[in-house]
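Shown next, in structure tokens, is the structure this report addresses.
So, chain A:
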Amino acid sequence: MSEWAWVTIGFVITFGALAGYTLRLRLRAEAIRRERVRR
Partner candidate 1 sequence: MNLLGRRLPAAALVLLAGGLVGAVLAPPDRFQGDYQRLMYVHVPTAWVAYLCFGLTGVASALWLWRRTGRFDRLAAASAELGVLFTGLTIVLGSWWGKPVWGVWWTWDPRLVTTALMFFVYLGYLALRRATLDPLARARRSAVLGVVAVVQVPVVHMSVVWWRALHQPPTVLKPGDPTIDHRMLAVLLLNVVAFTVFALMLLRARLRLTVLEDELATARAAEDTEVAGGVVTAPQLEGRMRDV
Partner candidate 2 sequence: MTVLSPAPLRQARAIAGTELRIEARAGEALWIITPFGAVALLLTPMAVGADRPLLSQLGTGMYWVVVLLFGVLVALRQTATDSPGHLAVLRMTGMPAAARLGGRAAATTVVLLAFETLLLPVMIALYQPDLAGWPWLAAALPLTAAGLAALGTLAGALVHGMAGRGTLGPLLVCPLALPLLLGATELVKEGGYGQVPWLWLLLLVTVTGIGWLALLLGANALEESS
């Protein structure tokens, strides 16, 4: 694997993890809002 490919994967891991966590927060907030509306 080339150096740049290795580095790119590292960056993808980083931003993927951060984006994934952000998305998880938003999904949980949506679920709570739906639940509140339901009540």
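On how the list was made: all candidates are chains of the complex that A comes from, given by their letters.
In the analysis below, contacts are C-beta pairs under 8 Å (C-beta built on N, C-alpha and C of every residue); 3 or more make two chains touch, one makes a residue touch a chain; residues count from 1.
Bear in mind that the values here come from a model prediction, so they are computed numbers and not experimental data.
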Check: Pick the candidate touching chain A in this complex: 1 or 2?
Finding: 1
Check: For chain A, which residues count as touching candidate 1 in their complex?
Finding: 3-4, 6-7, 9-11, 13-15, 17-18, 21-22, 25-26, 28-29, 32-33, 35-36, 39
